[in-house]
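For this depiction, one protein chain was excluded, whereas all remaining protein chains were kept in their positions.
First chain written, first letter: the chains are A and B, and each begins at residue 1.
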Amino acid sequence: MDTLIPYLLLSAGLFCVGLTGVMLRRNAILILAGVELMLNAANINFVAFWRFHPGADDMSGLVMVLFTIAIAAAEAAVGLALVISIFRHYRSTDPEILEDLKG
Amino acid sequence: MWFEDLLISLKQQIVMIAPEHFRPVFSAMLSTIPILSAFGGLFAVITLVERKMLGRIQNRYGPNRVGPGGIFQPIADGIKMLTKEDIIPFSANQFLHLIAPLLLLVTAMLGLAVIPFGHKLVAVEFEAGILFFFAIGGAAELAVFIAGWASRNKYALLGSLRAIAQMISYEIPLVLSSVAVLMAAGSLSLPEVVEAQAGGIQSWYIWTPWGFLGCILFLIATLAEVNRSPFDIPEAESELIAGHMTEYSGFKYAIFFLAEFVAMFAMCALTATLFLGGFHAPLPILDFIPGPFWLFAKLILLVLLFIWIRGTMPRLRADQLMEFAWKFMLPMSVMNLVTTGVWISLGGGVFAWVVGAVMNAGAYFGWSRLLSQSSRVKPRVYRYAEETKANV
Partner (left out) sequence: MNLVFAIIALITLASAIAAMCLRNLVHCVLCLTVTFTGIAMTYLQLSAQFVGFSQIMVYVGAVSVLVIFALLMTRGGNELNLRDWNPRHWLIGLGTGLLTFGVMATGIFKSSLTRSAAPDSKTESVKTIGESLLNEYVLPLEALALLLTVALIGAALLAMPERKTASSPHSDRPQTKGDPTN
């Protein structure tokens, strides 16, 4: 509570967990969930820096967080619609089957 | 005012009993316990009132065996629910099966925390109080999904997906109708919304053109959010048995029932706070009667209205329900926001009232006429049992 360090460590930890999830999971929906986790970790950073900034009426950090929440939700919606549409065609959500353009 | 001051000084004196470190927790408990016990008692009374009132609408007596006129029926119901066997399916997820009704009950009861019961009688004072209420209401959908999925029953899962779709569809008109009130009051905090309606019955928001339409939309959306008739597909017995509550019996089913009623009470209290002036008396001379009495009176009137609607209207089909939400209520609530903006910028006098009423009435009649034209009855198609090439 006295310094920024615990909040930034939490944010870095969540970001790395999300990054590991994106790299290792073989289901497209869970990759999107990992991306959401990374975006939330960045949001914690914004709010922590907003809290520790001296200006009394400066709400820029919170405005950034509101925009990021909205954009992340929109991106999740479009990404999941894409996953559903791919599933209709290939009958699987494994991202490694999408290799028609390979080679 | 005297009642609120009496309660606050009583609470401060009781808090002094506790040792120094526990005072905040003790104070929070002293705020919470009266509210929860009051609404628990109200739940018991309203179950009996509902059954008797539905009976009277359907030209029969309600339950009248247990006590004089049936007033001990809730106790009998409680004993029955508590002594039933708790059957859990063998392949169900035991942990999630237990968590789901508790989560639903917690989200319903948390909504009671931000409602002002008197002049300084709010359990928690948030600056964004209404946002807290709607956020917690949004978390209730997840509890419905967990209930349906953890039962490991296809019908429960389908029923819970339909219930979630219904709750999500009606959340948008609910929030948008309340945003009109927030625009007029100028703050998201509920005590300030009530303060903006002070001074008697003429300054309640329901008499303004946007308030009238907003209150009707808010009440319809409340009916849909708590899965109450005519929107009670998730809990009706002719539709997918009991939806997401199929595999629940005994005490857990009682918790679902309690959670639904407490959610209804919380939303009726919010309606009374937003549109009907909260804890203010209708006439300034009746101000000596304490605030919580007026809030409970308005709440009970709204609950009786809900029971009346339940006894009168048939159930909506699932696609009729969704069409109503997305095609009618969402554009009407957006139009309500525009009318609110016009009303506020015109100052709020008689001219603003007339302009607002014309805009809302024009939107309502025009839009409903436009929507009803697209589903005109088509000419009948007769298919005869003739010999075709297939069945020769």
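Operating definition for what follows: a contact is a pair of C-beta atoms (placed from the backbone, for glycine too) under 8 Å apart; a residue touches a chain by one contact, two chains touch by 3 or more.
Since we're looking at a predicted model, the values are computed, not measured.
Across the interface with the omitted chain, chain B contributes residues 96, 126-128, 131-132, 134-139, 141-142, 145-146, 149, 157, 161, 164, 168, 171, 187-188, 388-390.
Listed here are the chain A residues that touch the chain not shown: 1-10, 12-21, 23-27, 29-30, 32-34, 36-37, 40, 43-44, 47-48, 50-54, 56-57, 59-60, 62-63, 65-67, 69-78, 80-85, 87-88, 93-94.
The rule we apply is simple: only the chains that are shown with their structure count from here on.
Centre-to-centre spacing of chain A and chain B amounts to 33 Å, using the average Cα coordinate of each chain.
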